[in-house]
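Some chains have been omitted; the remaining ones sit where they do in the full complex.
As written, the chain order gives the labels A, B and C, with residue 1 at the start of each chain.
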Amino acid sequence: MMPEDSAELRALYRGFAENHMNPLWTQTGDLMPMHPKPRAVPHVWKWSVLLPLAEASGRLVPVGRGGERRAIGLANPGLGGKAYVSPTLWAAVQYLGPRETAPEHRHSQNAFRFVVEGEGVWTVVNGDPVRMSRGDLLLTPGWNFHGHHNDRDAPMAWIDGLDIPFSQQMDVGFFEFGADKVTDYATPNFSRGERLWANPGLRPLSQLQDTVSSPLAAFRWEHTDRALTEQLLLEDEGHLATVAPGHAAVRYVNPTTGGDVMPTIRCEFHRLREGTQTEARREVGSTVFQVFEGRGAVVLDGTRHAVDKGDIFVAPSWCQWSLEAETQFDLFRFSDAPIMERLQFMRSQVGG
Amino acid sequence: MMPEDSAELRALYRGFAENHMNPLWTQTGDLMPMHPKPRAVPHVWKWSVLLPLAEASGRLVPVGRGGERRAIGLANPGLGGKAYVSPTLWAAVQYLGPRETAPEHRHSQNAFRFVVEGEGVWTVVNGDPVRMSRGDLLLTPGWNFHGHHNDRDAPMAWIDGLDIPFSQQMDVGFFEFGADKVTDYATPNFSRGERLWANPGLRPLSQLQDTVSSPLAAFRWEHTDRALTEQLLLEDEGHLATVAPGHAAVRYVNPTTGGDVMPTIRCEFHRLREGTQTEARREVGSTVFQVFEGRGAVVLDGTRHAVDKGDIFVAPSWCQWSLEAETQFDLFRFSDAPIMERLQFMRSQVGG
Amino acid sequence: MMPEDSAELRALYRGFAENHMNPLWTQTGDLMPMHPKPRAVPHVWKWSVLLPLAEASGRLVPVGRGGERRAIGLANPGLGGKAYVSPTLWAAVQYLGPRETAPEHRHSQNAFRFVVEGEGVWTVVNGDPVRMSRGDLLLTPGWNFHGHHNDRDAPMAWIDGLDIPFSQQMDVGFFEFGADKVTDYATPNFSRGERLWANPGLRPLSQLQDTVSSPLAAFRWEHTDRALTEQLLLEDEGHLATVAPGHAAVRYVNPTTGGDVMPTIRCEFHRLREGTQTEARREVGSTVFQVFEGRGAVVLDGTRHAVDKGDIFVAPSWCQWSLEAETQFDLFRFSDAPIMERLQFMRSQVGG
């Protein structure tokens, strides 16, 4: 329906521009593509590159009020240098030197930390000190005060996941500074949240109100590993337990509802037996994986990338991905699927 | 509005009777009382009486097809000898001799077992063998096949709770016979359901569909005891964790929803510190307690009853009850609260 | 598993009786039948019998405080003379003479009125006068104050439906007297509830909280008739609109949720074209129909009953029923389906 060029038409377009209008017919394909065509691209970040850069930051950049965190965001190459791993998600390596403290603050943005190696840091969430150790998932849902401190003489690095890009583009974020120190330097093995909530199938009678995000803020590696191990054993015994042959997986959930741990971020852990390959899959929304242990590959829109421990990769919306396990292959995964599901935009396609 | 007696009135009443009609004005107070006036009464059954009678049944009554279970129902004294502990609930002592099997069947009625002492029996629920040990709660939600077998040379007794009176009066029940033997005589420490589901905050990715009843069918004493212990420790440390000072409590929940384990029955466990007394309380719906450990008293509509290990008592609808702990006092509780809440009839009154 | 008779066994059974116990093995089939075996029976009440008896009550029985309502309950012949049309439901003919008032009260029990003929009465629900006219459904959800008054010189009769049998057997009911007169004798055409809520797809911004029962308390015949007429026209035009060929039907719903109008009672209206016959159907739970207009038959567990205007019939749980239309055949229906669905006991079977 392209109109012929004319002086009148040019005047019309000028009128649009002057009056802050923009016609649909000149931009339909871009505004409304046949399927999601993200500017974000699939990408792999190697841990062997990320960690040394984080260590260098530890030497050169102090941590404290203002910058708030020594966190280095992964910037999707398609998104113009912004620290967005995808249009919705932030993924960063955070680094805390020996005995350092990252000051307290709170924000609307939902956050988690996942620990690929190390220990010795406690994150203090609304006054409750939460130990961070290898394989643990730790939550900081929106508007909870939180700071971190390293109780040891060795530095520690981990990854942070947040919904910063979503909140920045959609204008939903509030922020508040808290104490410059964390409010409690105790270093208990288990947070109060875990002591109340990490009892399977048991709900404290004092906590009957459902909460938007999980009141259980620490998911320990011991439980995750056992759950995955049992799924594979059950599969060996001939019972339905895995998502696909050789592929065990759990979703981290809010025990008050059985649903996702936070309103915008889904967290999962996947384990593939050696030699397993997943079916190729596309989904609306973006997802990030970190290899926790083992060696394998990810195929992203047809390109195969070898990955091992610590490597992080992103699959943007409708990007096709599959995993291949050279050894037993353990991966932590997070995504924006709760956004897509709650707003009814989720679609997926399995296979060819 | 009582009419004067007359030949015409008597003819009218005869007309009603002949045509299956019954006027409201002669019966309003009974049909619609100012508050619930149950025919069921508060009552205490002593374990020291129940257990010997169960043992005598073990000698005199075989277990098998037809009678199905060697279960002796508690008959509320106000309900005319029927084996109803309340208008909604069934509570029974079940007894299984050495090496005996109770055959498989299934029914619409929701059921659980709670073990006040002993071990050695496995209940096989839809083919999954579930160990029964002291302090455990075991579920058999409606329409799951189940049978029991005793793997030991000693007998075992436990209590059963079901919604039989509700289902019988409301005409909702279906029943089907299964195998005369249980389908699997294996005696694993943990059922497949536990191996999949008893991982706090972790949901198998193969099980994302919410279920009406809990897919976790065994709630182990070890977890219950730890949850209660931690609540009291947290209270000692100055944190909100208990329902009232000195009163720890958990609700058993369906991990797919965070709600009650079955659509009609709520299960809880309560622990009072020595010397603790609960506030007097009334609720719509009926509730049953069994003392698990310790010594104390229950006050039911003003009458104090000393109770200890194994004793069972019922508080009918709107009956006032409170508990007093002479020692540390542990009680298992079940009720029909999900019925009252789902149909919006729940009310409660705390204090005087 | 019947034990042999013996002195010991008799002593055991005596022990049970003395201690308020009752063994399962002597009563399994009755307690847990293979399918619902209600004591309630299918039954038809003829309007030509009901109405004259109601009119006679109008002459002989005053209306007022104490008896509260001149309502004559239908007593299911299987339920021992109690004014229960089924184990859950109450159905009654209520009669109000010229210029009479039925005083205000409120109760936990949910109630509705349906008007098969007549006009001139206003029911005042929480102070809001609601006109009652032929074909209208009027709600009085639990704990709303309500009274009725007849503004005309002619008497009026209608049917009441409540969950009295459920509430009486399950001990959930509270009751409170209100004013002896109704609080407002105004006779507006439309209640305030209708003025706020009877606008299709439009929700008052001042009323965003969902309510347990419908805030719209009057469903007018004009709308019901139009909805059914349109369904049959759409069917004629080749579109999916009816539940089955020749069978139009609507459910009355709570506009804040789209669900049933009250937590325990479902209300529907069905229209069959002349000559239409419905498939035979069984359902868990009981249902009551009143013929509103036309002539036809109901087959209840194999027995055919001719019915016409005003006739009322009940199908208890799992009773098979089907309808046949001799003329266009309009029926109002209510049932306890919300109870069965919310407690997950619903099952149905269509056809042979």
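Convention: a contact is a pair of C-beta atoms (placed from the backbone, for glycine too) under 8 Å apart; a residue touches a chain by one contact, two chains touch by 3 or more.
All of these numbers come straight from a predicted model, not from anything done at the bench.
Sequence-identical chains make up the whole complex; the displayed set comprises 3, and the total in this structure is 4 copies.
Operating definition for what follows: only the chains that are shown with their structure count from here on.
Taken pairwise by the contact criterion, the protein chains link up end to end in a single open path, with no chain closing the loop. With centres defined by CA atoms alone, the chain at the far end from subunit C is A. The rotation that brings the Cα trace of subunit A onto that of subunit C spans 180°, given to the nearest 5. Centre-to-centre separation between subunit A and subunit B, using Cα means, comes to 43 Å. Distance between subunit A and subunit C, defined via averaged C-alpha coordinates, is recorded as 53 Å.
Work out the mean CA point of subunit B and of subunit C, and you get 31 Å between them.
In subunit B, no residue reaches two or more other chains under the touch definition. Touching subunit B in their complex are the following residues of subunit A: 192, 195-206, 208, 210, 214, 216, 219, 223-224, 226-227, 230-231, 233-234, 239-243, 249-258, 261, 268, 270. Those residues of subunit B that touch subunit C in the complex are listed here as 1-3, 6, 8-9, 12, 15-17, 19-28, 30-38, 40, 43, 45, 49-50, 53, 56-57, 59-77, 81-83, 87-88, 92, 107-109, 142, 164, 166-176, 212, 263-264, 284-286, 316-318, 338-340, 342-345, 347.
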